[in-house]
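The structure that follows is given in the form of structure tokens.
Note that one protein chain is taken out, while the other chains of the complex remain in position.
Residue numbering begins at 1 within each chain, and the chains themselves are lettered A, B, C, D, E, F and G in the order written.
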Amino acid sequence: MNIIDSANLVYRKTPVMTDLTMHYCPGCSHGVVHKLVAEVIDEMDIQDKTIGIAPVGCAVFAYKYIDIDWQQAAHGRAPALATAVKRLLPDRYVFTYQGDGDLAAIGTAETIHACNRGENIVIIFINNGIYGMTGGQMAPTTLDGMKTATSPSGRSVPLNGYPLDMTKLLAELDGTCYVTRQSVHSLGAVRKTKKALRKAFENSMLEKGTSVIEVVSTCNSGWKMTPDESNKWMVENMFPKYPMGDLKDR
Amino acid sequence: MNIIDSANLVYRKTPVMTDLTMHYCPGCSHGVVHKLVAEVIDEMDIQDKTIGIAPVGCAVFAYKYIDIDWQQAAHGRAPALATAVKRLLPDRYVFTYQGDGDLAAIGTAETIHACNRGENIVIIFINNGIYGMTGGQMAPTTLDGMKTATSPSGRSVPLNGYPLDMTKLLAELDGTCYVTRQSVHSLGAVRKTKKALRKAFENSMLEKGTSVIEVVSTCNSGWKMTPDESNKWMVENMFPKYPMGDLKDR
Amino acid sequence: MKEEIIIAGFGGQGVLSMGKILAYSGLMQDKEVSWMPAYGPEQRGGTANVTVILSDERISSPVLNTYDTAILLNQPSIDKFENKIKPGGSLIFDGNGITRFPDRKDIHIYRVDATEYAAVNNIAKMMNMLMLGAVLKIRPIVEIKNVLKGLKKTLPERHHHLIPMNEKALQAGAELIVKL
Amino acid sequence: MKEEIIIAGFGGQGVLSMGKILAYSGLMQDKEVSWMPAYGPEQRGGTANVTVILSDERISSPVLNTYDTAILLNQPSIDKFENKIKPGGSLIFDGNGITRFPDRKDIHIYRVDATEYAAVNNIAKMMNMLMLGAVLKIRPIVEIKNVLKGLKKTLPERHHHLIPMNEKALQAGAELIVKL
Amino acid sequence: MAKVKGAVVVDTEQCKGCDLCVVACPSDVLSLSKEANAKGYNYSFMSSPDDCVGCAACAYVCPDACITVYKVKI
Amino acid sequence: MAKVKGAVVVDTEQCKGCDLCVVACPSDVLSLSKEANAKGYNYSFMSSPDDCVGCAACAYVCPDACITVYKVKI
Amino acid sequence: MRTEQEEIRLMKGNEAIAEAAIRCGCDGYFGYPITPQSEIMETLMDLRPWESTGMVVLQAESETASINMVYGAAGCGKKAMTSSSSPGMSLMQEGLSYIACAELPCVVVNVMRGGPGLGTIQPSQADYYQSVKGGGHGDYKLITLAPASVQEMADFTMLAFELAFKYRNPALILADGIIGQMMEKVVLPPYQARMTEEEIRRKYPWATLGKLRGQKQNIITSLCLLPEEMEAVNLHLQAKYRQVEQNEVRYETLHCDDAEYLIVAFGSTARVCQKAVETAREQGIKVGLLRPITLYPYPSEAIARIAGRGRGVLTVEMSAGQMLDDVRLAVNGAVPVEFFGRLGGIVPAPDEVFEALKTKLIKENV
Partner (left out) sequence: MRTEQEEIRLMKGNEAIAEAAIRCGCDGYFGYPITPQSEIMETLMDLRPWESTGMVVLQAESETASINMVYGAAGCGKKAMTSSSSPGMSLMQEGLSYIACAELPCVVVNVMRGGPGLGTIQPSQADYYQSVKGGGHGDYKLITLAPASVQEMADFTMLAFELAFKYRNPALILADGIIGQMMEKVVLPPYQARMTEEEIRRKYPWATLGKLRGQKQNIITSLCLLPEEMEAVNLHLQAKYRQVEQNEVRYETLHCDDAEYLIVAFGSTARVCQKAVETAREQGIKVGLLRPITLYPYPSEAIARIAGRGRGVLTVEMSAGQMLDDVRLAVNGAVPVEFFGRLGGIVPAPDEVFEALKTKLIKENV
């Protein structure tokens, strides 16, 4: 019996992904989220209507992998770009894809104000608690006690302040309509994240405001663990501080 | 009977205020808050231990009026200066004095991160819902429908976004220990604000984190009303959106 | 024809708008005009001044060292500009609150008590129009009818009913001139 | 004495640390040294290389066009650097996964199957020390005792127990040389 | 209860005539003068000095710290 | 209930050997190969192909979109 | 009868920019208030072009956000602009470097005020270096226009968009507080329709408007991790800049034909110098004035040519001498180059310039 036949196809890489090998480390969460974004674009059939804004961070090359039009923003400024793009092209789907350094450190003001204005965009926020791209320095979301290149003996609150729950802040703003926290470490988690992404993209055209999807993620290189260990560590350590689920849905 | 005799003195200008005439418009709230800050410094006897950080905004010249050491910060960056000053001089009282444009627009990131790090400083936030200094443009805190030089037919949410309750966000952060909203339009309000200021200054030495005192204020020039009308308009229109009282006290 | 004018006083005395009306009237007469304020956060006190040039030729510098005519509405302005009037030029000042009167011998000096007149007649907001009336009597650089045209152009429609009042003020102002 | 060396391979093959050990050993022998990596976000793939210079004199350029000795640990490195070796210089390569072998006639070429040896002997982390042992046999620019001293200086105390193992790897590597 | 009598001194040169003290005074003691000071402001003064109770409400709300307050029990 | 049989195809050249599919598979179908691909990674493969139920858990969690999944009811 | 479209108006330079922007089909303005240019956004907000042409006007949370909004809009092939004054411009330098590298056409207005630091709100020209040498990192250039009248504030708004799109390069209008705040007569340009999406797709196929079926994706980026590729990007930029230098030099001369002495000045300072030249000519001194209109590309050849025939050059600026470098580089030692400047917000008066001419230049040549 030939199972491997297009008639029996259950899952394959969406054509909205390009054929390039992603530059991410083996097991990096970025890849999974990329795939989900591409799948949602595919399923909504909006490849020609979607414009992505790439960050400065490991995902800077997102534009190489998801086959849509892209702009690559300066570090932290993706929401400013997205604001302008969406205002000038209101019938387009516009999303930013940002890391925790990009969105919650240098881009704090741009993120908060885009959300507060209620721009009809989607913000995808990859919170891996670290600066992956630059070699694993501390991020605003780095957990207390977590070791990074700039907190080699572990983050310490008196020295470095508290881990920042940016998503909670964004949920407080009048301009956001949908704020949720997801992950991609398991089949179930992946499915939920995809659903959340779809909802967020759909919101774009309903003039309800900004949709924010935080994906609590791993950076196994930065964390210095295997991908599987990273997932487990994430569930045990990141989830209590950054609990899964919707923070706002209106 | 000679009432006017130093023996009978009830209230006089604190010597921590200089003798210069303030450049503020007649009736501007800035003057009242300046006086209160100076009185608290006087009463706590910390004139030699206090360093103020002046903003860019109408209060840019605060350093001319309160007779302590001051640094004048770039627009929005006062919390960054204060962070460094306090960390290098931990036994000094360090406060910022900022307008709503300064603190809640261009300085959003600096404000949030100083508060999130829990810097042991005092942030005095003069929310007059407008950019006074530059001639009355819209601020992040400008109310819906409020007319300003850049919203001449009134702020409109679809165009300009929502009025931003920055203080609420700051209260959400783990690093703040005391977050309160006050005003200075009446004897009672002035007394409360002074008490709040004193508490905030006292917190500075308790290593509890950041104290934030929002003073909902008037800018009669920008609002194009008399000072008295402004106070009334404030009570009626600003207070519902920015309600008085403590948001956090731990 | 070229007239280089400085108008100076407290913020709130209508210095800039007097300049604007002059410039607009010049425009109505097909002159080249320039209006250059010393800008600043006026609402918070200090003095205001504006340089207005009307000319038949293209105007080079909008910033000047010396002026043909100075319209000075307070003491600091007299102190600052009296010496910058060209010999043979005119200094027109409002007498209100003046403690040191201008005393140059090589210029024409006129006192116009527009502020007082405006206060007495309860038309404080017309002070600058009174002054302008006097100025145009002394230096008829633009015609009154063009001033009124200019007003019509610059005032929002809902204020057009004030134009006759302005006209009256222009006429009244012309009567207030005292040559020193 | 002056030796200009390039070491190149995949990120993760210990290219940079091999260079560091060489440089540190040079320092122990009072040489001038420079260690210049082609840096980048290595953890995300790509190749790594480092230029190491040991010299009795002050070193001018840390960046070179040509090298005395090239230590090349993968195919892309051979492709990139084979032609940049000075005539009479040495190319030392690891045979693992090599599909196009170096073939210059005017240089000395050595094959050292350190990767294979390390895999077989379950000492994958010692691959670069094996290679270094071979290199120092071929080009004895620093003494083994200084390499070990250098290791002591650079390794954190808790890893000092590994030094004998490193020494053994250096010796074993010297036996793997195959001159082509 | 002993009666209380107050008085205020306004620094008329610093006063900007904002009227806030006038509004704040619970006893309607203060008014703005007809005359302007050197800066052109109609300063505040005690138009009904006998009614002053020395509560300092005026002084507290004065943005320009122009008011000194005295009080005696009589 | 009809029995279900699945199979996956791994793009062994794209695979980075991260092991996440191996861990995710509920039926322990996958393992990492001893051999490395051209990029030096030990790629994933169906070590127990008969156990595959075509649930696509492996494919969903694969960061590099290397896995294609097929399923038939038998 | 005059039509609305060609109406002569009396307006401030700042207002002229706002009016011209709408009329030339600008798609989006993003800004943050700062004196002495806040009237640009205020005028736009008052005119409500979103109800007429559809132009978007947005007050951003900062200058940093503004310039990055411009990046986003320009990336879509839209006519985008921002404006600010000196301190705000400093905050835009990273964004400008990105925009220049990503080759996005846009217009930026700097109405300069006295610096450094918070300084003063009075006129200055001390951001010349920042504008033409590169305030941001890396090798890039902004096409820089220096208006000297309210009319030019309007005209250069159109011209800046033209040049920006012609070269896919940011264009800077470098004005100062005088030109921004003064009122003059201005003939406003007629309304021009905004580009349709079809037009943009046709003329600017790089724009990110959404990847149509069968087309390649468009990517706006300034990143090339491989230095070889990044060098190629740079060489391409440099080649473009040579083109700009060949085609777009603009300047104005006055009395230069027989000039023994040459004054070089730009913007409102050139107006002041014009008056000084008039005075000098009245006294029989043969002085000419060259006013660079484009500060980048710089009229070096013209200056070299005219200066070469004379006995010396006086550069006049509201700064400590910044354009002076470019004048010296142009003259390359052929004749003496002197400098007169006022700093930190002070506007030189015509007679000061005349005085400087006599004491610094003519005297030296006696």
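As a convention for this text, contacts are C-beta pairs under 8 Å (C-beta built on N, C-alpha and C of every residue); 3 or more make two chains touch, one makes a residue touch a chain.
Please read these numbers as outputs of a predicted model, since none were measured by experiment.
A.B. asks: Of B:82, B:123, B:173 or B:190, which sits in contact with the chain we cannot see?
C.D. replies: B:82
A.B. asks: For a quick check of understanding: of G:105, G:134 or G:180, which residue touches the chain that isn't displayed?
C.D. replies: Answer from the full complex: G:134 touches the omitted chain.
A.B. asks: Of the residues in chain G, which ones touch the absent chain?
C.D. replies: 64, 86-87, 89-91, 93-94, 97-102, 112, 114-122, 124, 126-127, 129-130, 133-140, 221-228, 230-235, 237-238, 319-320, 322, 325, 328-329, 332-334, 342-346
A.B. asks: Where does chain A touch the missing chain, residue by residue?
C.D. replies: 56, 60, 72, 74-76, 101, 105-106, 108, 131, 134-135, 137-138, 140, 149-153, 159-160
A.B. asks: Spell out, residue by residue, where the missing chain touches chain D.
C.D. replies: The list for chain D reads 20, 23-24, 27, 32-37, 39-41, 59-65.
The definition used in the following text is that only the chains that are shown with their structure count from here on.
A.B. asks: Would you mind checking the shortest number of contact hops between chain B and chain E?
C.D. replies: So the least number of steps between the two chains is 1.
A.B. asks: Have a look at A-F versus B-G and report the one with more C-beta pairs in contact.
C.D. replies: Top pair by contacting C-beta pairs is A-F.
A.B. asks: With chain centres taken as the means of their Cα atoms, state the distance from chain A to chain D in Å.
C.D. replies: 41
A.B. asks: Taking the mean of the CA coordinates per chain, how far is chain D from chain E in Å?
C.D. replies: Roughly 87 Å, centre to centre.
A.B. asks: Could you state the distance in Å from the CA-based centre of chain C to that of chain G?
C.D. replies: Spacing between the chain centres: roughly 34 Å.
A.B. asks: If a residue has to touch 2 or more other chains to count, which residues of chain B qualify?
C.D. replies: Residue numbers touching two or more other chains: 24-25, 105-106, 108, 134-135, 140, 160.
A.B. asks: If a residue has to touch 2 or more other chains to count, which residues of chain F qualify?
C.D. replies: 39
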